[in-house]
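Sharing a structure, written as structure tokens. Questions coming.
Removed: one protein chain of the complex. Kept in place: all other protein chains.
Presenting chain A:
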Amino acid sequence: MKIVVCIKQVPDTKGGVKFNPDGTLDRGAMLAIMNPDDKAGLEAALRLKDQYGAEVTVVTMGLPKAEEVLREALAMGADKGILVTDRVLGGADTWATSTTIAGAIRNLEYDLIITGRQAIDGDTAQVGPQISEHLNIPVISYAQDIKIDGDSVIVQRQYEDRYHVVKAKMPCLITALSELNEPRYMTPGGIFDAYAAEITTWGRADLKDVDDSNLGLKGSPTQIAKASDKVRKGAGEKVTLDPEESVAYIMGKLTEKHII
């Protein structure tokens, strides 16, 4: 079985967000990590490899620096890493990103493609389903449990108040939830090997069956009109009182607002 896992290097929005003096996000000062949902997707692929035997290829699109997450994936146990990088691919929205990644994946053999549900920087959850559409294969989003059954996958697909157990014929694409599993750590041996391993780098010329008009900033239907630091609602009153006075204070406010 051949599995392709799509991963993204993202700024760690959880571990403290840094801003430039002009209010824009200071990406340089923020730690770059493998997107958590993607890491769960990679772990799912590695477990399928442990269980059924599989070749796991990780693909990322980004700046040359994004090679770091490929090495991390190799150190966790992935077999091959492919970096898709080219200036003309920059500034892509989800349509152009998914077009690019689909163009790269067309060069590969695959039974299963796994992506994360969403990246913590863009938060769109669009690229996975869009890749599946470009490649004309079924998609199962929000996967919680993945099993192989002959030429099909059986997956628990999560909704707000239920889950469906669904069966899809391979090849198909699955988007993984970070709740899916606890990703394994890199092994020291794995890290050494990962740094010795060769990473394949592809540029625009290596993308199969894609049109220039669908790539990068120019090929993006959506355009940013404005981006700004979120204006937060200002702080109200803050008081430090003993418990009894605190209760009187809250009761006063609730009565004043006709809540009780």
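Convention: a residue touches a chain if its C-beta (ideal position, glycine included) is under 8 Å from a C-beta of that chain, and two chains touch if they have at least 3 such contacts; residues count from 1.
Just so it is clear, contacts and distances are computed from a predicted model.
For the chain that is left out, the UniProt protein name among "Electron transfer flavoprotein subunit alpha/FixB family protein", "Acetyl-CoA synthase subunit delta", "3-methyl-2-oxobutanoate dehydrogenase (2-methylpropanoyl-transferring)" or "Quinol:cytochrome C oxidoreductase" is "Electron transfer flavoprotein subunit alpha/FixB family protein". Contact between chain A and the absent chain runs through residues 11, 13-14, 17, 25, 93-95, 98, 120-130, 132-134, 136-142, 154, 158-169, 220-244, 246-251, 253-255, 257, 259-260.
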